[in-house]
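Worksheet: the structure to be examined is printed underneath.
The complex is shown incomplete by one protein chain, all other protein chains being positioned as in the whole.
So, subunit A:
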Amino acid sequence: VHDDLKEMLDSNKDSLKLEAMKRIVAMMARGKNASDLFPAVVKNVACKNIEVKKLVYVYLVRYAEEQQDLALLSISTFQRGLKDPNQLIRASALRVLSSIRVTIIIPIMMLAIKDAASDMSPYVRKTAAHAIPKLYSLDPEQKEPLIEVIEKLLADKTTLVAGSVVMAFEGVCPERIDLIHKNYRKLCNLLIDVEEWGQVVIINMLTRYARTQFLNPNANEVLLEEGEEKEFYGSDEEEGKEEKVEKKKPYVMDPDHRLLLRNTKPLLQSRNAAVVMAVAQLYFHLAPKAEVGVTAKALVRLLRSHSEVQFVVLQNVATMSIKRKGMFETYLKSFYIRSTDPTQIKVLKLEVLTNLATETSISIILREFQTYIKSMDKDFVAATIQAIGRCATNIGEVRDTCLNGLVQLLSNRDELVVAESVVVIKKLLQMQPEQHSDIIKHMAKLIENIQVPMARASILWLIGEYCEHVPKIAPDVLRKMAKSFTSEEDIVKLQILNLAAKLYLTNSKQTKLLTQYVLNLAKYDQNYDIRDRARFIRQLIVPTDKGGALSKYAKKLFLALKPAPILESPFKDRDHFQLGSLSHLLNVKAGGYQELPDWPETAPDPSVRNVEVMDAVCCHGNCNSKRVGERSSGEERRTAKKTTEPRSESESEEEGKESSSESSESESESETESKEESEPDTEAKRNAKKKVGVSNGLELLKLFWHSRVLFVCILPCSAQTISPTFSSLKTYELLHRLTGEGLAVGYCFGRQPFVRDPHMVTVQIQFTNHMDTEARNLRVREPRLQSGMRIKEFPEIEVLPPGETVTTVMGIDFCDSTQAANFQLCTHTRKFCVSIQPPVGELMAPVFMLENEFKKEQGQLMGMNEIKETLVLGEACQSDYAIVQRVTAAANVGQVPCGSDQEYRFAGKTMTSNSLVLVTVITKRDRTAQLTVNCEKMVIGTMLVKDILHALSQ
């Protein structure tokens, strides 16, 4: 066999060899056995022709397991390949070597993986990461040394490696969560630049990690009581009280927790459905309730994708919609069913619609369901009837409407529709049988026409159970059923027995003989269940001489009040599986599934994630040789860069140890500070320190602050340029591109503390050069300021090449006024007069305080210092999240945790005079709200009220 192929493989001509290999590969693809060619093929493993070689590799990987001895002949070629100067050859040698499942070469594989893990090419290191699970599946004994390699590769800073090594981690040692600590922040920051497949794996892993390290953001509810106790503990600084204090401390999200949420959010815009789903499940499992909603829009978008994608997404939406109904309410119509949807999609959409039904939406949902009942797809019609039943049980108001609708369906032509309706009506009637004896009568008549066993059984059960409501009809039905008993299905027979027994107990005069007859028939039935049941019933209900101890309880046994069935979604509680997983989809734990841990009661030490400078240095020392290679191959090419924040942060880590000047530190601080979070500035911190012991909240704040400082220290950045982070900030124009003759300048208020001067407002300025030539010496000249105002200019930007964008930071002390700061912006050729005018909300910084502290301060700022306004909340401004968002966007204030959910409080301090600014929003039922601002500076207060009013009523 295959002699011609062998001959071709033995020839000297590459073209013949290639032809032979192509034919062999075609055989493999068709599933034909080609193993007898192994000796002839393996000889060509060192062939010069790269395509022949590749095909030989494909062959080897497929058959080496069956031909272990011969496969060993090829090993030396791969070992040589591992030392090749071409990185592609090194990588493919490792790929093939690690794919050959021959146990004898395990030590060689181990060595190769270790070497490749410190290769200078990131591509080879990626291949090494891929090889780890291969070796592990071949020999689980190698776990320990492999974990060492994983640990080393986890420290790798290239995006190329990150996804693959986390994959290896998940395959080999998912329980070693401790290996992640030091790499956590790096992974969060690299995430956006990792390839899409790696993103999915990393996000899923980090979800599990976060569940072990952070506190449940939705657990905290009892703040009001806590506030009252505060004074008591505050006056008493004993260490012994610490524990109690700890337990009741207000929830403050760990900045690392926030980092993860923030850095995954942009990935909702990914084109890859798996990435979007991964982020959605991360938000579902980790985010505060109010923020989960942001994922809904992206999930709904996936419903436009391939039907398989829809199938999986809908399963997950079904689970989510039970726990977080609100998040999909606005997208209700996106789940409407089209006649062209495949049945499995229709049924899932129905499930979601049912879960989303509320008192307000039920009428349109029911109208929609009515059109579905007319569908030609009978399975779908049956599912719709079930769904109507569930809506009726969940929403009491529409129960009668639903019931009437279902009764109408009883006259439908299609038997399946009728049968399904009977089953559902039965369940509904159980909830309030008294009122519906006419329906029961109607159904009793149906027994002659309906043939579907389940429906027949349901009717019989109903008549038996409520025989007292239909005393005339019931015995007649039993008579008819006794006649047809022998030809009925088993479930129907059981219900006939049931009916007979119940009638015997309530109306023995009329039915005694009939019951006897039925029991006799059942006694000789072929099915032993039915024979058993008959014997059991006879003993129980028919009084006999001997025994019969139970018969006096027979009535209680048969006619006990039965609780109405609860019609539950099959997706209820399915969220104990990690969403998006195979296990969730199947509702069964799949092999290798990692449980999603419960939140810890108390947060583990957050400092484990700090990457100490010392560590970083010695790590750099170790891989110095590697870095040279990295630079030449990959990193330098980043000049054609995609300017994103994570990138610059990851690079700054490398450069950090060389430049640790004060200025660089301050810059980086402003960069890493979050924009959305309302965090206290340095000023607030200093004040907080003065009040040590006043409140446990403040102590916590201090702790939180320290960890932040540590975090900041390790991420110094190069001196002048930081990348733009305008994600949620409004950008204003300083210089239009046309007036600037190609130089466009924009600015925004960064809201980080300006470290060099706590009274200054941080202004981020972004220059973009649209000219064809470079702009030089960008700097500030001749500031013309109102008295008292001060400016701290940004360091001069020497060169801005064409097409580039650069961002820098300056500080301005506006003296608590909204007067504009005017100055000249100069390039090497031109001067432009520009001005920056701050919105009033930017003249302050958030302050952290507790509710009753807030109230105390508010009490001192009454009268002229208090401004009250009533407003109507805007359409898009109904949720908690929206209100907090709008207020914090309008003014740089921090939210004060509140006990009541109609109240929102925010606190801040003006930058220059440190006057308190207190904002209170109290929402009322009719969409109106009362806004109160208390501030010593009346002008600021008045302007602020105007701005917030505007923001909230939009």
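By definition in this document, a contact is a pair of C-beta atoms (placed from the backbone, for glycine too) under 8 Å apart; a residue touches a chain by one contact, two chains touch by 3 or more; residues count from 1.
By our rule, contacts and distances are computed from a predicted model.
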item: Among "Gap junction protein", "AP-3 complex subunit mu-1", "Radial spoke head 3" or "Septin 9a isoform X5", UniProt-listed name of the chain not shown; value: "AP-3 complex subunit mu-1"
item: Chain not shown: contacting residue from A:Lys333, A:Lys483, A:Lys555 or A:Arg784; value: A:Lys333
item: Full-complex contact with the absent chain, from A:Gln142, A:Asn204, A:Thr808 or A:Asn865; value: A:Asn204
item: Hidden-chain contact residue, picked from the options A:Leu582, A:Ala603 or A:Ile922; value: A:Leu582
item: Hidden-chain contact residue, picked from the options A:Thr103, A:Thr371, A:Asn404 or A:Gln432; value: A:Thr371
item: Residues in subunit A touching the chain absent from view; value: 13-15, 18, 22, 25-26, 28-31, 48-52, 54-55, 58, 62, 65, 86-88, 91, 95, 98-99, 101, 121-123, 127, 130-131, 133-134, 137, 159-160, 164, 167, 192-193, 195-197, 200, 204, 266, 269-274, 276-278, 297-298, 300-301, 304, 306-309, 311-313, 330, 333-334, 336, 338-340, 342-344, 368, 371, 374-376, 412-414, 580-583, 585-586, 588, 590-594, 633-634, 637-638, 640-645, 647, 724-727, 729, 731, 802-803
